[in-house]
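Submitted below is the structure of interest, expressed as structure tokens.
One protein chain omitted, others in place.
By letter and in written order, the chains are A, B and C; residue numbering begins at 1 in each of them.
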Amino acid sequence: MTPAGSPLGYAIIASLLQVVLVALGGPLLMGLMAKVRARAEGRVGAPIRQPLRDLRKLMGKEGLRAHHSSVVLAVAPLVVLGSTTLAVAISPLVTTHPLLSASADLFVIVYLLLTGSVAMALAGLDTGTAFGGMGSSRAITIGALAEPALLVAVIALSIQARTSNLPAIVADTITHPVWSSTPTRLLALVALVIVVIAETGRLPVDNPNTHLELTMIHEAMTLEYAGSDLGLVTLGAAMRLGLLFALLMNLFVPWGVATGHTMLALPAAVMFLTLKASLLAVVVSLIEVHSAKLRLFRIPELLAGGFVLAVLAVITQLVAR
Amino acid sequence: MLSLFALVIPLVMGVIALVVPWRRWIGWGSAVSSAGVLGVGIALCVTTSSHGPVSSLHGALRADALSSFMVVVIGTVALLATLQTPRVMTQELEEGTTTRRHAGNYVVLMQAFITCMLTAVLAANLGVLWVAVEATTIATTFLVSHYRTKKAVEASWKYVILCSVGIALAFFGTVLVYYAALHSGVGKIGAASLNWTSLMAIAPHLNHGVMRLAVTLLVLGYGTKVGLAPTHSWLADAHSQAPAPVSALMSGVLLTVAFYALLRFKAIADAALGPAYPRALFIIVGLLSLLVAAVLLIAQRDYKRMLAYSSVEHMGLLALGAAAGSSLAIAAVLLHMLGHGLTKSTLFISSGEIAHAEGTTEIAKVKALLARRPVLGGIFGCALLALLGLPPFSLFISEFTMARAEVNVGLWWVVAISLVCLSVIFVSMTNHARHLLLGAGSAPAVSLRARSVAVPLVSALVASAFIGVSAWPLLSLLQAAAHVVAP
Amino acid sequence: MSSSPTSDYSGTAKPHWPIVVVLFLAGLGFFVLGLVAATVLSIERRVVVASLGGSLGCLLIFISASQVLLSGRTTSFHSSLVLPLSGIDLTLDPLAALFVAMTSFVGVATLVYYVGYARGELRTRTALSLMLLFLTALLCVPVASSAVTLMFSWELMALSSMLLIVVEQRRHADARVAAQWYGAMTQLGAASILLGLLLLSLKGGQTFGDIRSHVSLMSPTLRSFAFVLTLIGFASKAGAVPFHVWLPKAHPEAPSPVSALMSSAMVAMGVYGIVRVGSDLLGGGTLWWWIVVVALGVVSALFGALHAVTSVDLKRLLAYSTIDILGLVLIGVGCSGALSATGHPGDARLTLIGALLLVVAHAAFKGCLFLGAGSVERATGSRSLEQLGGLIRRIPITTALFGVGAVSIVAVPAFSGFTSEWLLLQGLLHGFVDQSSPTLIVLLVGVIALALTGGLTAVAFVKAIGVGFLGQARSTGAASAHEVPRMMQLGMGILCVPCVVLGVAPGLVIPLVSRAAQVGSTSVKARSVETGVGLTLSHVRGAIEPMLLLAGFMVFVALISGAKSLLRRPARTVEAWRGGGDRPSARMQYTATSYAEPLQRVFADVLRPEIDVEVTHAVESHYYEQSLSYESRVDDAVERLAYQPVIRTLTRVGLAARRLQNGSVHRYLAFGFIALLIVLVVLA
Partner (left out) sequence: MSASFYVGALELTTGAVLVCAVMTLWRRQVRTIVTMLRLQGVSLALVAGVLAWHEHDLGLAITAALVLGVKGALVPWLLRRVIRLDPRSRETAPLINVPASLVSAAFLIVVSYVVCSKLTALAPSAASRLVPIGVATVLVGYFMLVTRRRSVSQIVGLLLVDNGIALVTFLLTAGVPLIVELGSTLDVLLVVVVLQVLVVNAGARHGSFDLDEMRELHD
């Protein structure tokens, strides 16, 4: 089934829907996770929409640029947000026929995310401060170690579907029984969960709430951002989280994703996706509650585990045939 | 007639130098005589390629394509070496390192040396060939000890003793061939039985047992003069002590003239014994030479000795090429002789200049030649690259072709071993060259002297490169010469 | 010269010379003209004229190669006058044409750059002639179609590049050692190739045509032997671990235009050689050959990527990343061979297209990067990342051009690196889908290596750009850097063009590469590649439309920045946050070493870094430290563990062998006497 044949109008609307959904849903997911965590720890916690409020506030503030910073510092947020938005727009989130779905190759998505990471890492070094460099170094290290696990895990899925096109993989999963290759899927799932945790900077890899200088990763990198720039960066990170959560769910439990070209299926798909992502968010935040942050040099072991699981997924897939 | 002419030219020049005390023009005269030899050589090539072999002096001298080619090689290298004579001698007289008598003797001996080599390649009789090769030893002894230092005397003593013993064995071998020929059962040919042509004609009837011993002794004996292991030891001493042009001539052609003798005998042995036995013999000495050269070059401390051991290496390569024995291989061997003559003489002459300028031949004491003496260092460096068998110089193409010919007759393992040795040699030599040539240093003004040395040497390198890229004038000659001793 | 079918002329017959030949020879003619001009003209004009001659030559040769790539027609030439005793054989087939076109393109860029770059020794006749000679040899290597022609141009290429490394040796002591290593390794490699090619010509002539027709007569063992021998040589040239030791020494020490040529064109010749011999001359061979190639590739890719991450010298970093990328190429070539050997020619060709495309892309971006490193060195006087920083404000154009190269190598979508790696991965994926044999393991390992190196490459180049060009200047040289001459920028710019074109519109180039990948089996079509502007694969479905992606990205960026500018909140410039301390100084920045430290620690077992910590304690108490010095160095473990022992052993042998020649005439005589006795006894 070639997704390219879908009507343009439908595709545009579906993509816009996805962008809006993730742009709003990403921060809300963060809020939800904070809320769940707070509740689990016995606190009331901030409202779920707090991240959205923060963003609105940041957008209204004046931006600050450090001395010795260059155009990179200014452009990086645009690149991060732009690449993430593009990935969101073409990924199979609510439908398997979004805009440019033919190019929604798994490598494209992975490398679009990598582009965002690279831009942020450069921005971290741009101001020439110790914290920026530290955060950049750690973030890119984790990114570099997570990337192979991500790639191999998705390849495990794509072998079965005989395609590297993400919408097609999702569609394939819908049409095939879920239990058709359970070991592969299970292994790949665990691998991807680890990768997603690492990529989105959640515990035990990174603590999104910390501002303790020596342990922070993502926050250190963005330390020199303020105002609207910080808003863009934060939004980018949130959308990245939303995208990864949504993709993860769609790859394994693709129920509810619209496969046809009818607009009517979209609202239901949005519902399903919201539910699935929220569920994952709850699970992840529960994991966070029960885990302490790993030492930086323990993280590679975690990611190596993820990588090995991904490789095993490929092997079981190949052996199972 | 032409071949006689080739002998007469240096002979006359030698006599003149003997009679007339040293003048600068005598030095130039020796160069002119070498040029004459080269000219005659070329004429011989033309003649032999159109009319076949020519004989003169009642058949005592016989020039076929192979001999003519050798005359060209001798002429070329002799020209390079003798062109240095006026300059070197004038300079030595100025510095008082030599006397006018010795300068005159130098020219006489050089001419005698050249005459002997020419006789060796033009002689129809293998006995005469032997006499001529032995005579080269005598002619060069005092050239080696020209500087009359203790070391020079030591070098020439070793040279004479070792070479004489070696060459005596070659005589033994020649006698045995003669014996086999006398009792070949193909009628009595008497005194002519040491003529190469008659020997080739009766070769299949020669007694195997005798021929085996004979060819082995010949390889061992002439091998001494060629510089093949295990009797190569004189080479480094003699070459490092002799005046540079003499080393050039010795290393450049004397070794190959001796190898020429081996080629002639190998042709007979191939016909008499079949190719297997001579091939095994040549492979053993060839590989041994390569191995010895390789291990001795690794930790070499003297750049003239380094060049000498590189001669051992190249002679080893020639032996391996001859072992292959096909006409392609022999053509490559001959091309290699020419290329080696050009390159090695360039190297020895330039290293002589370096030694003179620096006052030492130790590698460790000479540094940054390229920076301090760009012309000399440049020539030395280029020639070294040529010697290592890098294109576009002709040694590349000849080494390649020899290897190809060896593989074609199934000797790929020989090629493999020799490539390993060559690689070790390459690394060692470039390592020494790095110490000699590279480094920071202030460049002194280029002296005029350097330029006058440079012109012939650069021409030699250009010639080598030209031959390496396109040897069209030589191509048919090489093939004709190769066919003389190869099927 | 003749058009295909190939036929031989021995120089006397009046051949028909197609336009391709005329162009090629005219191109070589321009090289000669440039050479002559360089030797004749005054020092002011010499560089420009030589470069102009060379560039024109490259251009003509580029056209002739493109002509072959477009038409797919093979042209060949034979003359027995050149190269005595064997004769020269040149054949311009699509595979050769791809490498020729690539080389000539890079050649133009480097020559243009050279005009701005050349100073001191680089303006001498020697340097100019060597540069032109190097280019000529590079262009002749892929065209050579006989053992002798190949070896001749191969050695010429090695020689000229080796000498180019030492051109500036007076000021760079390291260059001497580097050249020595390079010379030694290239010689060993050449010896290996030579023996391999000679073994191939065992059954007949030494031209490639003869070898192809005789190869079926050879025993499988012999074929394997020949393949392994040539593989060692070619892999060494391609920088494959463990034969790579010369590369991280030679590339940094060479003058930058030379490094660029070496890294983009010369190293690629190793890949060319493997494809030519393995797939073309030997017709594919058996599976294990290609498993070896993949193994070499995997080790190289990981080793190169890791060392690139930890390198502090910018050019050394680039050199190791060359090992990395070429390792990926070898994985592609090896997997292609494996697929072909197990009966999947279509998949094999797809993978080979990916590998060759990566070679081409690498030529463009690595050439650009090396030229950029040269510009940085020229502008700041240093190439150590620890001495750089803040260059984006001092030399913005160079930084931007370097950035394009870096972005390409990191495989950001819509740049050349991404397209080629995507295609390579797709080829492997096709293999997964179709295979059901041990090949799967090979493919799997290939995919894993590709995945692992992707991230590491990103780290290396984020480090290069972030530490080298962003932040604050770490030395006075970097602080007072000035933009380099226009010609140097132009040279880099020329190479940026293919970086972008290959990324945005790969469909324009893929058909040509596809033709070049037609080695061995001409009838086989690559699996399902359809090209528009982008690429579509139909067997294992996958497609990229980089132009549309780029457009989409632009639209989103425009929208976001538009929305942001609606807020009308211009940014204010302030001091960076000082964390309560002093004014942030350049010394407080993360250094290149510290940036790579986490990864160095993760892979410490492979990299084996040497860390020296020196603590000077205060006099008063042991618990107070007066000063602390920390030094971390990552040497090449392969060199230390595999090469140094060999060198030590050889040296020991050499020293021991001196005793053979101890000066005693009696000993020398004894050698002969013993030989005589042995001979007599054996013969008796």
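As a convention for this text, contacts are C-beta pairs under 8 Å (C-beta built on N, C-alpha and C of every residue); 3 or more make two chains touch, one makes a residue touch a chain.
Since the structure is predicted, the reported quantities are computational estimates derived from the model, not experimental observations.
Student: Could you tell me which shown chains are touched by the chain that is not displayed?
Tutor: In the entire complex, chains touched by the missing one are B, C.
Student: With the missing chain put back, one of B:Ala35, B:Val54 or B:Val131 would touch it. Which one?
Tutor: Among B:Ala35, B:Val54 or B:Val131, only B:Val131 touches the chain that is not shown.
Student: Tell me which of B:Ser3, B:Thr76, B:Thr98 or B:Thr141 is the one touching the absent chain.
Tutor: Missing-chain contact among the listed residues: B:Thr141.
Student: Which of these, B:Ala78, B:Ala155, B:Ala272 or B:Leu411, touches the one chain of the complex that we don't see?
Tutor: Checking each option in B:Ala78, B:Ala155, B:Ala272 or B:Leu411, the one touching the absent chain turns out to be B:Ala155.
Student: Pick out which of B:Ile42, B:Ala168 or B:Ile284 touches the chain that's been left out of the picture.
Tutor: B:Ala168
Student: With the missing chain put back, one of C:Leu25, C:Leu81 or C:Leu660 would touch it. Which one?
Tutor: C:Leu660
Student: Using the touch rule from the top, list residues of chain B that touch the missing partner.
Tutor: 125, 127-128, 130-131, 134-135, 137-138, 141-142, 145, 148, 150-151, 153-158, 160-161, 164-165, 168, 171-172, 174-176, 178-180, 182-183, 191, 194, 207, 209-210, 212-213, 236-237, 240-241, 296, 299-302, 305
Student: Since one chain isn't shown, list which residues of chain C touch it in the complete complex.
Tutor: So the residues of chain C touching the missing chain come out as 657-658, 660-666, 669-670, 672-673, 676-677, 680-681, 683-684.
Convention: only the chains that are shown with their structure count from here on.
Student: What topology does the chain touch graph have (line, ring, star, complete, other)?
Tutor: Drawn as a graph, the chains make an open path, so a line.
Student: Out of every possible chain pairing, which has the most C-beta contacts?
Tutor: A-C
Student: Considering only the defined contacts, which chain C positions touch chain A in the complex?
Tutor: 389-390, 392-393, 410-413, 418, 421-422, 425-426, 429, 432-433, 436, 440, 444, 447-448, 450-452, 454-456, 458-459, 462, 465-467, 470-472, 534, 536, 540-546, 548-549, 552-553, 556-557, 560-561, 564, 567, 569-577, 579, 584, 586, 588-590, 594-599, 601-602
Student: Could you pull out which chain C residues touch chain B in their complex?
Tutor: Residues in contact with chain B: 80-86, 126, 147-148, 151-153, 155-156, 158-159, 166, 169-171, 173, 176-177, 179-180, 183-184, 187-188, 191-192, 194-195, 198-199, 201-202, 206, 650-651, 653-655, 657-658, 660-661, 665, 667-669, 671-672, 674-676, 679-680, 683.
Student: Quick one: in the complex, what on chain A touches chain C?
Tutor: My answer: residues 2, 4, 59-72, 74, 78-79, 81-83, 85-86, 89-90, 99-100, 102-103, 105, 107-108, 111-112, 114-115, 117-118, 121-122, 124-134, 136-138, 140-141, 143-149, 151-152, 155, 158-159, 162-165, 168, 213, 223-224, 227-229, 232, 296-297, 300, 311, 314-315, 318, 321.
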